[in-house]
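Let's turn to chain A:
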Amino acid sequence: MAGLLFLPIAAPLVAASLAAIFGWHRWTAIVTALSAMAILGAGVTLAFFTDGESVVDSHHLVRADALSSTMLLVIGAVATLACLASIGYIDAELADGHTSPQAARLYGVLLPLFLATMALSVMAMSIGVMWVGIEATTVVTAFLVGHRRTRAALEATWKYVIICSFGIALAFLGTVLVYFAGTTGEPGNHSLDIDVLLSGAARLDPRVTSLAAGLLLLGYGAKAGLVPFHTWLADAHSQAPAPVSALMSGVLLSVAFYALLRVKSIIDLTLGEGFMRVGLIVMGLLTLAVAALLLVVQTDFKRMLAYSSMENMGIVAIAAAVGTRLAIAALLLHVLAHGVAKALVFVSSGAIQGAHGSTAIANVRAVLARSPLVGSAFTLGIVVLLGLPPFAMFASEWGVARALAAQHFGWLLGTMLVFVAIAFTGLVRAGSSMMLGAPQAGDTPFVPPRAIGGTLILGIGLSVALCFSLGPLTNLLDAAATTLGAGR
Partner candidate 1 sequence: MKRDPVASGTAVRSGTGVASGAPAVSGGVTAALGALGVVVGLRAVFGAPLHASIGWLVPFAGLRIDLDPLGGAFMALTGAVAAAVGVYAIGYARREHWARFPLVMLPVFVLTLLVVPAAGSVTTFLFGWEAMALTSLALVLTEHHRDEVRSAGLFYAVLTQIGFVAILVALVSLSSASGSGDFAGIRAAAGDLGPALRNGVFLLTVVGFGSKAGLLPLHAWLPRAHPEAPSPVSALMSAAMVNLGIYGIVRIDVQALGGGPRWWGTTLMVVGAASAVFGVLQASVSADLKRLLAYSTTENMGLIAMAIGASMLLGASGLASVAAIALTAALLHLVAHAAFKALGFLAAGSVLAGTGLRDLDRLGGLARRMPYTTVLFGIAALGATGLPLGAGFVGEWLLLQSLIHTPQGDNTLLSLVIPLSIGALALTTGLGIVAMVKAFGIGFLARPRSEGAEKAREASPTMLVGMALAALGCVVVAVAPAALGPALTRVASTLPSVGGDQGPKLGAILRLPGAAGSVSPAILAAAFAVAISLVLLLARWGVGARPAAVVRPLWAGGGPALTPRMQYTATSFAEPLQRVFDDVLRPDTDVAVTHVAESRYLIEKITFRTAQADAVEEHLYWPVVRAVAAVARGVRKAHTGSIHLYLLFGTIGLLVVIVVGR
Partner candidate 2 sequence: MSWATRILKVGRIVQASPAAPARTVPSPTGTRASLQIRHVDAGSCNGCELELSGAFSSVYDAEQFGARLVASPRHADALVVTGVVTHNMRGPLIDTLAATPEPKLVIAMGDCACDGGMFRNGYGVAGAVGDFVPVDVELRGCPPTPDQIVETLRKVTGR
Partner candidate 3 sequence: MALSIALAALQVLLVLVGAPLVIGAMRQVRARLEGRRGGGVGQPWRDLRKLFRKQQITPEGTTVVFRAAPFVLLGSALLIAAIIPVVSLGSPLDSSGDFVAVVGLLFLGTVALALAALDTGTAFGGMGSSRQMTVVALVEPTILLVLFTLSLRVHSANLAEIAGGTLANPAQAFSLGRVLAFASLVIVIIAETGRLPVDNPATHLELTMIHEAMTLEYAGPRLGLVEWASGMRLTVLLVLLANLFFPWGVAPGGPGLVQVLIAVAAIVAKVAVLAMALSVGETFLAKLRLFRVPELLAGSFLLGILAVTASSFLPAAGR
């Protein structure tokens, strides 16, 4: 069991070392993809063992419960897509001379490292280690975002690193304060462990904890793309290579949010539900508003997708604010479905960008007619993101809505849906102008590289598999919600 617990972290590390030693090769890339699948596999296996009871590893280093398993599933699923897409992406870049072998090697190393840090974050025993993992993702992804070394990429990277580091540093301060609120001066090696904090949460000093809660909210919110530290997101997501954007949008945000959920479950025990709820509602609504409004005036499709991620994080934050069992389960489903759909959309947007050499919405026309596969994948992804049935995000958004109504948050639901509708408008308008229409002179058909095509087909399959029903996943989501102490 212990081995299984370490697998999600170790497998990508192995892949990273191989890539570091041998440089970028198709086989190292495949190993990376296999390590992503290992994460997925570990998630699936752990899901069977984590119905309510958490599995704890020795050394008090990593642990897994239903929530961690769910997050591993999300990471694994999206990472598999992203790693497969990376093969086609980097190969194409190398073939076109857009990237050097050194840069490719760096990419090959950092991509699995990125996966490892995320796996570490969701499996960390201690919220301190969890923080380390999340801060490490910033460091690791910095050069992934800046992979293309253009001025814009550099600018995005700088903003990304500075803003995220600033934010995440606040989370560290918050973590320290939580530690301080629990211990009265005596150091203890395990006092930041999740289970220890949960059992001792009632003894935390409320005033210190409330300061800590605010800082944690801001800090992890920065990484999750919540206002006011959201400003890095669109730049970084639009400048990163498509597979990396997919990972960042699809999972990194969720992993950061996972951290927020973890600390929320502790703080709620100390301060009651109200404190974090207010914060999450304010930040969630602001995020939603900013994202929705920027979506309708958007002219760049990769930024549009980034803002769509923000929009969804806003919804997730509001769901977390409600915090009932239904809300949390719906939130997790939302995260999963959003991850897969975003991967699909970002990977296909990469293919579109490759074919046009531009990310301006106005320059893209008639993709469905010119490249049915890419067009279908992008369209399907957008449809999923719009929350239309039979796809999973309908169920998750509907679950959130029900949870909100059940807690008498009618006004919140209404406000949220207004912004969702505004975002809907933006997405539909941009999506239809890109996908539909008849090709005009100069609009040549294009075919994505085989690996990317395969990824798209796989992504379409995953999205379709998530419609209508989740099968056993439903129980897992329920158990995950229970581990967060969401009783109702």
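Everything below uses one rule, namely that a residue touches a chain if its C-beta (ideal position, glycine included) is under 8 Å from a C-beta of that chain, and two chains touch if they have at least 3 such contacts; residues count from 1.
The candidates came about this way: all candidates are chains of the complex that A comes from, given by their letters.
All figures in this text were calculated on a predicted structure; none of them were measured in a lab.
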Field: From 1, 2 or 3, the one in contact with chain A within this complex
entry: 1
Field: chain A residues within the candidate 1 interface of the complex
entry: 158-159, 162-163, 166-167, 170, 207, 210-215, 217-218, 222, 227-229, 231-232, 234, 289-290, 293-294, 296-297, 326, 329-330, 333, 366, 368-369, 372, 383, 387-390, 392, 394-396, 398-399, 401-402, 404-406, 408, 410, 413-414, 417-418, 420-422, 424-425, 428-429, 432-433, 436-439, 468-471, 473-474, 477
